[in-house]
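A single protein chain has been omitted from the complex, and every remaining protein chain is retained in its original position.
After this line comes chain A, so read on.
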Amino acid sequence: MALLEVDDLSVTFARRGQRTVHAVDGVSFSVDAGEVVGLVGESGCGKSVTSLAIMGLLPKQPGLRVGGKAVFDGTDLLQLDDRSRRDIRGRDVAMIFQDPLSSLNPVIPIGLQVTEVLARHRGMRGEAATREAADLLDRVGIPDPRRRLKEYPHQLSGGMRQRALIAMAVACQPRLLIADEPTTALDVTIQAQILELLKDLVRDSGTALVMITHDLGVVAGMCETINVLYAGRVVETATRRPLFRQPRHPYTEGLLGSVPRLDAGRGERLNPIPGSVRDVLPWPDGCAFAPRCTRRVDACVGEPPELVLTHDARSYRCVNPVPVPGLTPEADTRATAPTTAEPGAVPAQAEPADPPAVPGFGPAPREEETP
């Protein structure tokens, strides 16, 4: 059992007189201790909503419905009452947000914003809390922490602010850290520093990290397992190398193709994915990506694509995947599952002795990756 098992998570927003929005439509993935898992996709694919739903941080509003399970160490986070959820948040599960300036309270000194976590979950007060807070700032690479504790967010640089937010998140040595686009608002050089810091923290503490990003560069540098999201569903799950070397879902291929490459010829144009995330087909009517897909066939429309589990324990949700040279589709496919099953429900690195994660599926073979 992994540390966090997200199973068939769905989030819908219903508004009177408007079409119900399925922001997250049956997402499943799992994260083990010390593992870095990526959730990748364009804006609006449901990756942030997924993380907020797991944390129980979606703004309360009428018409909001969260379904499925998010089992953290045996407890379904979605079933917890408000009080127990507050006990877990910040202590066992912590989160880092995208915009460090707006994510910090402008009228409270950094010090109090760190010590309030220590006071809440570790019962630390006064000088002990201040000392620990200074230690934390020091650990995330903020120089002169004693002075910084007394300063306000507007007096810190963007990178410092994100470091301070990270300090608050790791203050109680959480077992799971969710980072929602932690580097998007930062300069490229600062981005690299922050990613390095996160990597170090994960390596030193064995914290599981869920990395939410649209930036494939971040994914390539950080994540072991990657879930590609589109229109609220996981469309492809694979480990890093196979995913980058041989994307199977046309959307993943499109994402990789739209990244500028230094080794491309001078006159070569970028290959953006045509259309926008708004051009989606509702999943029950077929593949949501079909309207933008270059590999579209007739079978894409009509019913949602089945989940395909490949011989190398990857999975994708596509009827006409990008072919692997020298491999017939029959040899490639290990099993298919009805649409109710989810890619992540089959752990990418399941042990052969594991019971089938999805009824009808055999255990997946080991990942043969040479790092």
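The rule we apply is simple: a residue touches a chain if its C-beta (ideal position, glycine included) is under 8 Å from a C-beta of that chain, and two chains touch if they have at least 3 such contacts; residues count from 1.
Throughout what follows, contacts and distances are computed from a predicted model.
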Listed names "Carbamoyl phosphate synthase large chain", "3-isopropylmalate dehydratase small subunit", "Heme exporter protein C" or "Peptide/nickel transport system permease protein", with the criterion being the UniProt name of the chain not displayed: "Peptide/nickel transport system permease protein"
Residue of A:Ile88, A:Ala208, A:Ile226 or A:Leu255 in touch with the missing chain, whole complex considered: A:Ile88
Options A:Leu165, A:Val218 or A:Ala238, residue touching the unrepresented chain: A:Leu165
Given A:Ala33, A:Leu57 or A:Ala220, the one touching the chain that is not displayed: A:Leu57
Hidden partner interface residues of chain A, rising order: 55, 57, 59, 62, 82, 85-91, 94-95, 97, 99, 102-109, 112, 116-117, 120-121, 152, 154, 165, 168-169
